[in-house]
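Only one protein chain is missing from this complex, and each of the others stays in its spot.
Moving on, here comes chain A:
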Amino acid sequence: KERALWQPGHARAEAILGYFWGESFSGTFGMATARISAYLPPDIDPTKAALAFGRRALPKLKEELQCPELLTQQRALMALCDLLHDPEKAYEAVALGFLDSLKTLLVHQDQTVRQKTTEALSVMALHSVGREGLIRSGVISALAGLLDDPVDICRKNTHQVFNMLAKLPEGAGGVLRAGLIPPLVLKLKTELDEIQELILDTLSNCLRVEVSEALAAGALTVLKEKLSHPSAAIRNKAAWVLLEISSHAEGKVAVCEEGAIPALVRLLEDTEPEVQVNSAGALMFAIVTPQGRTSAMAAEAIPPLLALVAEETSKARLNAIKALTLLAELPEGRSTLLEHRDTFQRCLHDPSEAVQRAAEIAIAVIDWKPFCSRDLS
């Protein structure tokens, strides 16, 4: 590919070549000749701009980014994307104010420019300095306009940026403040699968902070559908989002009203262990309310949860024990669990400390007997 682009038909280039040819001496064979090859060196990428040496690399790229010519901008962006993997260069880029120039390029008409700009932003978001810089310079609101971009890869990179940013508490706050939750929930219904995974990740981190906007946008209906999606990753992440929603009080009520608890109980028997973990976690939060508990008992949640606890290597043990503790506070739950008390006894010797503690608490709750009301006051 690189060789095809070299065009030796150029007059001046031929003159240079001929000059060097005349100067060559035929030494003994076996030693390298001083003839200059007609081909370019193999690692020069003509699609990338030439980088200046050392400290000048990034300032020169910045000037090239603002050049009105399209090709220069594209080549500068390609070189930038490769440079930004280095943390030092990323720091320098933030300090030089690259984020503002990239922000203006986000609304360019050419799709390659947009794609490369979003890729550069997503690479920058992989670094901590980059994330802080992105939050400070308000790139989030600028990226909000790209949610409807016709090109798939632009949207994917945009969602990757949001995903990376939302893993920070300040980033999650920024995404919430930019009012991105309702559009994201809407996109969840229509987007491609891998972008849906990114959206679900972003939502899970943002909804840990605040949940009212998502509930108003009707997130629960969408999430309930996703619980029965064929892809395991999407089921997993949807269960995680439900977990985060039900850790809030209004979320718990909404989850119970939506009737998501029977769906979650069905997911407890899923083939993927990750899905089991997350659905057990979502249940553990959702059944704190009395209505949640009754609906869980109605959906017969105890047998699958006990199966998860009994499995020695399951990662869902901790969540399942917590969920069973909640169910043991109901009288009918307690009576059922009294028969399975030895399962919890076995968990007391678990290698994980958290599981041991949870098993102790569960046994204490199961053994609790009602006492006189006089003792309460």
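Side notes on the structure shown:
Everything below uses one rule, namely that a residue touches a chain if its C-beta (ideal position, glycine included) is under 8 Å from a C-beta of that chain, and two chains touch if they have at least 3 such contacts; residues count from 1.
Convention: contacts and distances are computed from a predicted model.
Of the candidates "Cell cycle checkpoint protein RAD1", "Cytochrome c oxidase subunit 2", "Centromere protein L" or "Radial spoke head 3", the chain left out of this view carries the UniProt protein name "Radial spoke head 3". Contact with the undisplayed chain is limited, among A:Thr112, A:Ser231, A:Thr294 or A:Thr343, to A:Thr112.
Within the set A:Ser122, A:Ser247 or A:Thr336, the residue that contacts the chain not displayed is A:Ser247. Annotation: of A:Leu126, A:Ala144, A:Met297 or A:Leu348, A:Leu126 touches the absent chain (contact as defined above).
Chain A meets the missing chain through residues 5, 7, 9-10, 12-13, 16, 28, 30, 36, 40, 44, 46-47, 50, 71, 74-75, 85, 112, 126, 167, 243, 247, 277, 281, 284-285, 288-290, 318-319, 322, 325-326, 329, 354, 358, 361, 373, 376-377.
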